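Would you mind keeping the following structure in view while I ask a few things?
The complex is shown incomplete by one protein chain, all other protein chains being positioned as in the whole.
Letters A and B name the chains as they come in the text, with residue numbers starting at 1 for each one.
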Amino acid sequence: MYVAVKGGETAIRNAHALLAEERRGDPAVPELTLEQVKEQMALAVDRVMTEGSLYDRDLAALAVKQACGDLIEAVFLLRAYRTTLPRLAVSEPVDTATMDIRRRVSATYKDLPGGQVLGPTFDYTHRLLDFSLAETGHPQEKPAHGDAAAIPERMPKVVDVLDHEGLIEREIAPPEPAEATDLTRVPLDFPAGRDARLQNLARGDEGFLLALAYSSQRGFGSAHPFAGEIRMGEVAVEIVPEELGFAIEIGDITLTECDMVSQFKGSATESPKFTRGYGLSFGHCERKAMAMALVDRTLRTRELGGEALYPAQDEEFVLSHSDNVEASGFLQHLKLPHYVDFQGELVTVRHLKAEAARRRPEQAEIVP
Amino acid sequence: MTNAMREPLAGYNFAYLDEQMKRSIRRAILKAVAVPGYQVPFGSREMPLPYGWGTGGIQVTASIIGAEDVLKVIDQGADDTTNAVSIRQFFARTTGVATTERTAEATIIQTRHRIPERPLGPGQIIVYQVPIPEPLRWVEARETETRKMHALQEYGVMHVKLYEDIARFGCINTSYNYPVLVNGRYLMAPSPIPKFDNPKMDRNPALQLFGAGREKRIYAVPPFTSVKSLDFEDYPFDVQHWDHCCALCGAADSYLDEVVTDDRGGRMFVCSDTDYCGERRTAGHVGAGTPVALAAEAAE
Partner (left out) sequence: MRPAATVLGGFRHPVHDSQRVFRGVLDAMAHPGRVVGLDAAVATAAPLHRGTVALLLALADFETPLWLSPSACNDAVLGAIRFHCGSPIASDPSGAAFVVAATAAERPRLDTLGLGSDLYPERAATLILQVDGLGVGREIALAGPGIDGTARLAVDGLDEAFWAERHALEILFPRGLDVILVDGEAVAAVPRSTAVEA
């Protein structure tokens, strides 16, 4: 006698226990601490904060540990937690010109006020596996911090240098009230404003933006970009409490900002100039900020009088598919049972097959 | 079958969502009820379950559920499929409300892919989990275009698609998520229920709510509202039929799951609605119980 499969609850509980066991790995190996993740897997933590839309290194480190290092899963954990948080205040816009610079490079000028600051970067490392890291406790070379004092407090931005000469489009501040769109409260709508677009890209999957940006570089919607400036460091976040009426600092966050500069040949109504593409991430997510800046610019194709022919120029295509938490969930939902629908398909296909056999008895094939 | 109320999870708000989020979803639900079949955008958020796994239904249920409700959750018609278990546990933990497997006892039924066989009654609310809320998505990928098509009630492309099916296959080749017209105005995706269930939506005394979390849309069919499956005069809408009855309860009127019993074409057909099947068996109905060999498969 057939008995329907029962015991879903037990199976789920056991799956959770098995996962916990896998997460822990060999119990003879010391367990990871959140401090270790936060300090030694800092770029993973940064990516999870950026795509998770929540600046909290401790929670992001916890998410990375809980997700066994699956960063998209960690982003999801952070986002789900974010859903439960009340909105206490909206910060003032941060001023990245006052950033406490740790890294600043420009590809467009050999030298510029404030100079180039290489900072911590993989850029000129030779990608040779460093076997000394296989051992713990190996002494590391101490960096020279001598020139830190030489970094000026306020470093002008490259785009402002171009702006001074009237060579780059002006960023026009929106008229009051300037409350930015928040996609976590209002769903995406098209055409999206630049605020919605930038928020979407900032939350978007790094790999997706990387591939799109790359496609545009290879000619699928070329934007001829220059890395005007990439800067990374700490900026102060301020809020204006209603009872005070003036701004107070509530803390510092690490940001990576990228200004891409692209030539624009001009149109019937506009003179030739440079245009901007903007990228911003929490922490040190340089690849992400650069890809975002490129895609921000390619998505302005229509606005600048061009025709959107390629994926990277297609606002609806890019913004609807950039979110890895949405994409991952929907892709993986295919694991859920679909046997009711499949049964419907079976009935239909059997019917079609019988129909086809009736019509052409000599070749009883299903029409594809 | 019914689990009593208990204390909700400490540290989280009742039903997980914060009150502001619930308010915005509640406003969207009221507008959805006022414009039957129209997809209202809402500020969907990440839930602790993945997008695609019922987050739209979960957000709708979380926004309507109260301490006195009795909740039933089904997936594929069954209360004990893993995702139904998981969602039911989520609400049991975050609200403490009573849960049930009995369709008749539930005040709210959250479902994926089925409508219970037992007719729903007035006062009940059924919440559908919806993956793709846009019925026109497979004929037009762009939201900017489909929105205009709904505004202008320009549904010709859908009729063309269905007619092409008939021309090629001799019948409409859509077995689930079969498009419907609500109150003679909006084309609506009934969610991936088998077309077998479509007639149950028509003039149903229960309130039907639909939540698509990833796509950030909510829509509704109020009680006693006309829901018509698209068809043609010469090709009227029809539902699935089986040559078999349920092997367990003998039902001839329910949607059947096909269970493979061996690798030589052996099959059993049993009710997909586990509560319906169980109720019938309790009432003394008995099925043939034996596997059947499908002629076509057995010959191969």
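Here, a residue touches a chain if its C-beta (ideal position, glycine included) is under 8 Å from a C-beta of that chain, and two chains touch if they have at least 3 such contacts.
Everything numeric here is computed off the predicted structure, so don't read it as measured data.
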item	value
Which residue of B:Ile65, B:Leu181, B:Met201 or B:Leu230 touches the chain not shown here	B:Ile65
Of B:Arg26, B:Arg93 or B:His244, the one touching the omitted chain in the full complex	B:Arg26
Residue touching the undisplayed chain, where the options are B:Ile109, B:Leu207, B:Leu248 or B:Val270	B:Leu207
Touching the absent chain when the full complex is considered, from B:Arg185, B:Arg267 or B:Arg281	B:Arg185
Contact with the hidden chain (one of B:Arg147, B:Lys161 or B:Arg267)	B:Arg147
Those residues of chain B which, in the complete complex, touch the missing chain	13-14, 19-20, 22-24, 26-36, 38, 40-41, 63-67, 147-148, 151-152, 183, 185-186, 205, 207, 220-225
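In this section, only the chains that are shown with their structure count from here on.
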item	value
Of chain A, residues touching chain B in the complex	1-2, 4-9, 11-12, 76, 79-80, 82-87, 183-190, 316, 320, 325-326, 328-333, 336-341, 343-348, 350-353, 355, 359, 367
Chain B residues within the chain A interface of the complex	12-13, 16-18, 20-21, 24, 41-48, 50-53, 55, 75-78, 80-86, 89, 112-114, 131, 142-144, 168-171, 173, 175-177, 192-196, 214, 216, 240-242, 247-248, 255-259, 261, 268, 270, 272, 274, 289, 291, 296
